[in-house]
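Read through the structure below, which is laid out as structure tokens, and then see the notes.
The complex is shown incomplete by one protein chain, all other protein chains being positioned as in the whole.
Chains: A and B, in written order; residue numbering restarts at 1 for each.
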Amino acid sequence: MRVSKWLVPTLYILFLMLPIYWLVSMSFKTTNEILGGFSLFPQNFTTENYVKIFTDPTWYWGYINSLAYVSLNTIISVAAALPAAYAFSRYRFLGDKHLFFWLLTNRMAPAAVFALPFLQLYSSIGLFDSYLAVALAHTLFNVPLAVWILEGFMSGVPKELDETAYVDGHSFFGFFFKIFLPTIAAGIGVAIFFCFMFSWVELLLAKTLTSVEAKPIAAVMTRTSSTSGYELGLLAAAGSLTIIPGAIVIWFVRNYIAKGFALGRV
Amino acid sequence: MAKITLNDLRHSYMPNPEKPADYALKRLDLEWKDGGAYALLGPSGCGKTTLLNIISGLLIPSHGQVLFGEQDVTRLPTDARNIAQVFQFPVVYDTMTVYDNLAFPLRNRGVPEAQVDQRVRTIAEMTDLTGMLKQRASGLTADGKQKISLGRGLVRENVNAIMFDEPLTVIDPHLKWLLRSKLKELHQKLGTTMIYVTHDQTEALTFADQVVVMKDGEVVQSGTPIELFEKPQHTFVGHFIGSPGMNIMPCTVSGGKVRVGESLIEVGNARVLYNFEGTFELGVRPEFTSFAASGLPVKVAKVTDTGRNKIVDTRLGDLSIKLLVENGAAIPSEGAHLAFDTAHSQVYDNGWLVD
Partner (left out) sequence: MNKTVNQKAWFFVLPVVILVAFNALIPLMTVVNYSMQETFGDNTFFWSGVRWFEQILQSDRFWASLGRQLFFTFTILFIEVPLGVAIALTMPKKGPWVSVCLVLMALPLLIPWNVVGAMWNIFALPDIGLLGKLLNSIGFDYNYTRQTGDAWFTLILMDVWHWTSLVVLLAYAGLVSIPDAYYQAALIDGASKWKIFRFIQLPKMKRVLTIAILLRFMDSFNIYTEPVVLTGGGPGNSTTLLSIDLVKIALGQFDLGPAAAMSLIYFLIILLTSWIFYTLMMRNEEQ
């Protein structure tokens, strides 16, 4: 009984880990060993690929760029979503339901449809190849998501909390920042997590809207196959490194991940 | 149907319990007759839900036995024990109709459909659900849902016992009263053993023939409501049951005489006190306390009118002693003295009645 209880989750996690293992193990191989044949473990263990990434500015700037626009996007998305989610959770107003649905439709917008118009839009306002361009573009799908998650958490807070605060003489802003936001801290954490996640994994828009200055790591990676032949070891090392920020973020919100989506209203 | 015996029952949620505090349930020996109405009364965390779960088979005790009749059921799974249980929060199967909800326990046991139908209708009649049989259970109010849970508990014939785990928690006060009398009526009609767990003394005392009072995983007293009221075995029982609770005063015992301060008090258990010396506790209920010309000198601090009578809060130094006074009776403002009904004044040693 004890063993069988964990059997299915363990098998599933093994299945999930295999490709990741393959990527990480490859990152410690030389390109020659990778192309030379099949080996389960690195035969000539090397950290050369990682050294290259940490010393070559085009490589490590790719990471800095990605983290920069992802953070910027997370801040913008959550900051804009907070008041809106509050309005949806507390008030009824003209067109509220339609507005909510319209916001959600943008979560469904295929990036492929918007890639080209985005390029033209952001070029024309002079933001092309800047962090802000990617950060703003990603709000298209992150803001609706953040509103959705936050609204779910806020609806769980009884309205009496607001009323008591007003009776106690708090101004609206005093209440909102000092009482309300700490109350839904978990919700904000979950929203930050999901915004971070979707901005971090998205590539098409990020690549389209940048060329040199704000080039994301994902776009730098595509270079390895084109300019310098097939540098698989380097590609694997770069790929392995992209897993780390996500893993760190998920560790912080591990107790809330499951809750995050479940509480959202559709 | 059978009597229920609990034999040296102990339970700990820890794998290796050492000190008494590790046990959620300390040593328990009880015997419940077939067909009785019993209540388990105690504050939250006293182990009453643990005990209930052991009886219903949701928990296996770390030590001891549960017997139904002569059969040891300690390790028997829940469905083999033939018991029913109603929970604190209404448990209904949302997607089913009220009818299907009631029929569920019977159908799961392969009862023929004609018999199911007849039984469901009988129970629906008893629980006032007849008009809603075709409705979806999810649409009902909290008390409607709790009636379904109740009905599901009653629907099987010949269950060993039906257990209620604070079933009226989510019910509105005015409906509480209705459902409570309904339960009492159902018990009389069906004659099944019922075990009712609650922290509410009114619910326990009105429902049960026999009340088991628990505290910190121990039974402090088991008896009829009258016994609990007139002769509490422990100051906890005296305090927990009754409103206001029993007055507890420090007293000295010497040579068979009991004194509170300087005043000599006659007590009901005086004859067993002859070899007691030292400081003990005196317990007297407010109902058995009255004003008198002489006795214990106190100051009147506060008078509360409950409608039927007045609760007078008096002070002996810092100690509060309450008494009940009939409406219209005079309340002395200066130089008040208290007298206690001898038969209902008892000395307690470390909380326990000296007996």
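The rule is simple: a contact is a pair of C-beta atoms (placed from the backbone, for glycine too) under 8 Å apart; a residue touches a chain by one contact, two chains touch by 3 or more.
Keep in mind that this is a model prediction, so the values were computed, not measured.
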Check the whole complex and report which displayed chains the hidden chain contacts. A, B
Given the contact definition stated above, which residue among A:42, A:174 or A:246 touches the chain not shown here? A:246
Touching residue (missing chain; options A:53, A:72 or A:197): A:197
Which residue of A:28, A:88 or A:153 touches the chain not shown here: A:88
State which residues belonging to subunit B touch the missing partner chain. 53, 56-58, 77-79, 83-85, 87-89, 91, 93-96, 104-105, 108-109, 138-139, 149, 152
Footprint left on subunit A by the chain that the document does not show: 5-9, 12-13, 15-20, 22-23, 26, 34-35, 37-38, 40, 76, 79-81, 83-84, 86-94, 96, 99, 101, 103-118, 120-121, 136-137, 139-140, 143-144, 147, 155, 158-159, 197, 200-204, 217-218, 221-222, 232, 235-236, 239, 242-243, 245-247, 249-251, 254-255, 257-259, 261-262, 264, 266
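The rule we apply is simple: only the chains that are shown with their structure count from here on.
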How many angstrom between the C-alpha centroids of subunit B and subunit A? 55
